[in-house]
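Sharing a structure below in structure tokens format, with a few things to ask.
In this view, the complex is presented without one of its protein chains, the others remaining in place.
Chain nomenclature is as follows: A and B, assigned in order of appearance, with residue numbering initiated at 1 for each chain independently.
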Amino acid sequence: MRAVRHLKTAFVYLGLVLLAVVMAGPFIAMILVAFQANPVVTGVDIFNLDFTLDNFTRALNESRLSRWFWNSLVTTGVITIAGTFFSSLSGYVLAKRDFPGKEVIFWLFLAVLMFPVHAWIIPMFVQMSRMGLVNTYWPFFLSGSSSAFGIFLLRQYIEQNVVTDVLDAARIDGCGEFRTYGLIVLPSIIPGLTTLAIFLFIQWWGQFMFALIMTTTSDMFTLPVGIAMMQGVARGNLRYMMATTTLAMLPTIIVFIFFQKYLMRGVVMQLD
Amino acid sequence: MRTSSLYRMAALTLLLTLALSLGAAAQTKIVHWSFPLLENEMERLWQPFIEKFNAIHPDIEVQVEIMPWAGRDERMLTAVVSGNPPDVVYLNEFFLQMFVSRGALEPLDKYIDQEELLRRFPEQLLSTGYHEGHYYLAPMLTSTVGILYNKNIVEAVGWDVNNLPETWDELLQFAEDVKQYAAATGQEIWPVGYSAAMEETLNMTLFPLIWQAGGDILSEDLSRAAFNSEAGRAVFEFLRTLVEKEYVSQAMVTTGHLEDYFIDGRLAVQFSVDAPQIDAFRDRDPDFDSYAVMGPILRKEKQITYGTLGAWAIFRNANNPEAAAKWIEFLTSPEINVEFNKATGFMSPIQGAPELFAEDPLLSVLEEQRVYARGGMTIQDERRVMDVLKRAQQAVMLGEVGIDQALADAEREVNFILR
Partner (left out) sequence: MTKGKTKQWLVCYLFLLPNIILYLTVRLVPFLSTVGLSFTDWRLIGSPRFIGLKNFVDMFNYPVFWKALQNTFQYALYVVPPSIILGLLVAVLVNRDLPGIKVFRALYFLPYVTSVVFIAIVWKWIFAADWGLLNDLLQKVGLPRVQWLSSPRLAMLSVAIVAIWQNVSFNMLVFLAGLQGIARDVYEAAMIDGTSKLQSFVYITIPLLRPTALFAAIITTINSFQVFDLTYVMTQGGPLDSTYTLVYYLYDYGFRYLEMGHASAVAMVLFLLIFALSVLQRRLLAEK
């Protein structure tokens, strides 16, 4: 009986490892190629590995990688902070306060949630053009800071995690709404805020179509756009492409490693 | 701090700010959009030029932006529409209609005398930028598209480097020889590198072939499709043969080629090679010249290839059009223009410019082949029309659609677009 169970466990581990190869394989292959100096057409010759840092140094020196990185950081950073902040404001009042028109607002936000980006991107582009805001950070700030997903996530989180009695007690003590929000609600929903922030970060760091449309000069590209554009130019050099892609992926991977728990929780919270 | 010293400080700061802002105002700034023409071009080309320019015009600040080729028409149009275009932009001749018809360009002769323009540039080049009484384009370079061979493979299959294929039939024969050779020696060598990927502009691939077959893409007055003809049929048959006989890899038809391939010796012939491509190859492999050789422009009925005119233009809503015109005058002055073209490998369009590349084994060939070059389509919907033909080309090469069918469908679509 024991033997059968051990065998079964072994099989499970085998399955897990195979799956790991499938899921993480492409990343490992990419990193492997990025470190190669051997100019094999297919990127890597397994029998002839030749490690070097050249591709990375070239990526850092020649392309505008650092500029694109900075653009992504600024846009994603502001969106994450503003988006989380605004969502918490709205989520709070929608969860814990009553006021006329609450249902209407709720349905308004819900309806917007169902608008895919394509339903508004053309006029948005035109509007930004007319205002001279194309090829600036503003389209990102304006579009990304309003997150219907964030509002619902935090509303639910606040409903579940902030006890109304505490809020009432605060009000009796004479706390104004803002103080209640800032001193009581915010500190108690930090995990929720973090989850949303991580989500927004991951979502917008990898944003492509929006950035492609809203930026025109290469000094304003975000990381995904810049790297996709590089493909045409650096099409010849596989190792260089892989090195730049590896560098580009690093931020999200780092965020992922440190904040997995929040990410996973965020996915789970959407289920309800 | 005592009040009087506070006032003194405030006054000083104000004065300083005033001085600085006046200084800034005194400096006019122009933004210049160019596209990758050379590796490391900011250091090698633009910075020295800007310095020389500033020696003559210290009050004009020039900011050069190198933009990617991909999606450039949309970017330029967006910039124009958003009311924030660059002052100077690099335009090929086929872009004229797209911009001038939308009223997006400033006439150059508003700032530079027409006589001066005619003195500097040959009339036939200048006239490609002519529209309703004004000149809009200042020619900076002409570029031809050639065909590249791998010397080692040529000799290995028994051909003579001085006697490379001149006609389509000879090319097919050469390709067959390479194919046999590769099979016999067990190597992976693709005879022909011809990319039909959607990202590749047809100016460098399909259109020269149509002209070589004696036909044209559109009618003289640019109002109807003209490629559904004997010539069109001949071209598509030729391309279909390339794929059927496995001279061109199927993947290259749809996803394009990899620079590594030619450098690795896995490609015998590469189409669509111009000066920047040669520069990119040389940058990748210092030994490039030892195995690369340019072949003659092919002929079916005519010997003809694509040549483009690269020119500078000023956008209508530019901040400083006068300063922009000065910069353009500087760039197209004989000395600077020649320096520019020597560096980039293009040909100078200036009247009386010398042959620049007599010593360069590859670029000299391109320079000689200038006489066979002609320009591309100049219509407003160039992008859409080209997309239709790109699809037709792919369909035929992959054998998905019959040649007559593909030509007829494409003709119908193009006529619809041009209506």
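Following the convention adopted for this analysis, a contact is a pair of C-beta atoms (placed from the backbone, for glycine too) under 8 Å apart; a residue touches a chain by one contact, two chains touch by 3 or more.
Values in this document were obtained by computation on a predicted structure and should not be read as measured data.
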Full-complex touch with the removed chain, picking from A:L153, A:L167, A:L193 or A:I213, is A:I213
Residue among B:L118, B:A156 or B:M198 touching the omitted chain: B:M198
Option touching the unshown chain, where A:Q36, A:N55, A:S143 or A:T195 are the choices: A:S143
For chain A, the residues touching the chain missing from this view: 9, 12-13, 15-16, 19-20, 22-24, 26-27, 29-30, 33, 41-44, 86-87, 89-90, 92-94, 97-100, 105, 108-109, 112, 114-127, 129, 142-143, 145-146, 151, 176-178, 181, 202, 205-209, 212-213, 223-225, 227-228, 231, 238, 241-242, 245, 248-249, 252-253, 255-257, 260, 263-264, 267-268, 270-271
Touching the unshown chain, chain B contributes residues 71, 73-74, 77, 80-81, 102-104, 190, 197-199, 249-255, 258, 260-261, 381, 383-384, 387, 391, 394-395, 398, 400
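In this text, only the chains that are shown with their structure count from here on.
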Please report how many Å separate the Cα centroid of chain A from that of chain B, as a whole number. 38
Per the touch rule above, chain B residues touching chain A in the complex are 33, 36, 65-71, 75, 78-79, 81-84, 199, 256-261, 263-264, 266, 280, 284
Within the complex, which stretch of chain A touches chain B? 39, 41, 128-130, 132-135, 216-219, 229, 232-233, 235-238
